[in-house]
Each structure stands twice: as C-alpha cells, then as structure tokens.
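Take this structure first; my questions come after.
All protein chains but one are shown in place.
Right, chain A next:
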Amino acid sequence: MTVGSLLGSLRRQPVIAVAAIVAAVLLILAVAYPLLTHVDPNGSQLRLRLQPPSWLGGEGLLGTDQLGRDLWTRILFGLRTSFLVSIGACVVGAVVGTAVGLAAGYFGGKLDAVLMRITDIQLSFPALLLAMLVVGLLGKGIWLLVLILGLSTWMIFARVIRSAVLQIRSTELVVSSTSIGATRTRIVLRHVLPNVLGPLAALVALEFARIMLAEASLSFLGFGVEPPGISLGAILAGGRDYLQSQWWIATFAGLFLALAVLSTNLVGSWLQRVVDPTRVTT
C-alpha cells in the first residue's frame, strides 16, 4: 500500500481526514509550543490564581489554575507528556510484542504454547492495578511509567503479529524462500516481518490511544507523572477540587485529552481497515 493510495482513501472519508488533521495539529502543538513559549508552565503567580479564561474577563487563553499557572501552557506541556509516554510505551510494547509474536508464530510448537499462555495470563490480569502497584512501590518517574505501560501492551502486539505470521508462513513466498535455502532468521526478518508491518502500524495507533488514556488515569490517581512533570491527568486531579466554581481547569484539560485520544483512535481504526480488510484481531 503506497502513501498515495492511502491519501486517496482518506479523501473519501471526511471524518477520518478531520481526525488525522486534528491529531497532527495536536502533535505539532505539543512538540513546538513548549520549545517556543517563554511562559513557565510551573511558574505560579498567586495574585492571578483561579482566573477564568481571558474571553470570560480573566487571564490567559484558558485561564489559570489554583496556583496561578497558565492553563493553556500547562495543557500543552501535559499533552507533550502524553505523547512522549505513549510513543515510548508503544516502542517498548511493539518491539517486545513483535519479537515474541514472530518467534511464537514462526517457530510454533512448545515455544508458541508457552509464550501464548504467558500472554493469556497477563491479558487476564488487570493492567491498571498492576501499574499502580509497581509505581506505588518503586516510585514515580516518567521512564518507569513508559516501561510499565509498554509492558502492559506487549501481549496484544504478540497476539496480532503471531496470527499474521501464521497466515504468511504457509504462503508460497515463505515456502519458496525455504526451498532455495534461506535461513530461518533471514526468512523471518526479510520476508515475514515486512509483511506484518501493516497490521503493526494500525495496532500502534490504537494502542497509542489506549496508553494515552492509561497514563492520564494513573496520573489522575496520583500514580503517574509527578511535579514538576506535567500530565493532563494530574491537571484534572487538581481541577477536581475547584469544580464547583472554577470549571475550566478540569473541563479543558479533559477536552484536549479526549481530542487527542479520539483522533488517534479514529486514524488507527481506519488504518486497520485499510491495511487489513480481513481484520487480524486479538
């Protein structure tokens, strides 16, 4: 599937096209704004605390929080954290999961049985509770969070890659490569892996969205990013105490999170339909 035909298919699906644009704009904002702004996201001005947005007669584009920090700036820094954690966790999950899925699917047998049983067990155990446990005991830090969330998603990658490999393994491509004497490693890396990249890309987008929500949930509960780190979940937790009168804090932080997750989810589901019409499911 070429980039051109992907774009062509986008033109026929206005909802997905809008979602892709929203996701791109949010990504650019989250990357560029923190680099360009002079406003300190942690700089509190107690004189200006709990100000409504400027269009309601207050201060700043989206108002200020309980410590007088600019909400617009904080939300974009929080969005950057969301993207950063999700990208990191997706890389961890995709690398581990793809390796396991390739091994299980291609080599089969006992290895396959053991690996799939492990994914079963982890899939049936609640990821949120496990993540809270690890963070609660080992301390809070963004890299630990990336690792935990990455390891909470590898099984899904492993499952999907495994079933894609099983389909490819019996095709003429692999049979003929074997017959001309290609080694197993070569077949897996040169022939099987490129053919599972489609489902992999779709899955990355969907898991990316899920991890963004998981990070926000953990930070909301106080088991995620800690100050001076900024997370949308933590902003929401702070805004919760001021819901009665300062509704803008929780409302806008959640709105940006929802936009980011919804747009990546829609793009992911579309990618899944486009690259794989038969739907390789978990």
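Worth a mention:
Just so we're on the same page, a residue touches a chain if its C-beta (ideal position, glycine included) is under 8 Å from a C-beta of that chain, and two chains touch if they have at least 3 such contacts; residues count from 1.
To be clear about the criterion, contacts and distances are computed from a predicted model.
Chain not shown in the complex: UniProt lists it as "ABC transporter permease", one of "Urease accessory protein UreF", "Formate dehydrogenase", "ABC transporter permease" or "sn-glycerol-3-phosphate import ATP-binding protein UgpC". Of A:48, A:147 or A:213, it is A:213 that touches the chain left out of the display.
Taking the complete complex into account, A:244 is the one of A:170, A:185 or A:244 that touches the chain left out. Only one residue from A:127, A:142 or A:275 touches the chain missing from this view: A:127.
Touch with the chain that is not drawn comes from one residue among A:136, A:194 or A:227, which is A:136. One chain is missing from the display, and on chain A it is touched by residues 15, 117, 120-121, 124-130, 132-134, 136-138, 209, 213, 216-217, 220-223, 233, 236, 239-240, 243-244, 247, 250-251, 253-254, 257-258, 261-262, 265-266, 269.
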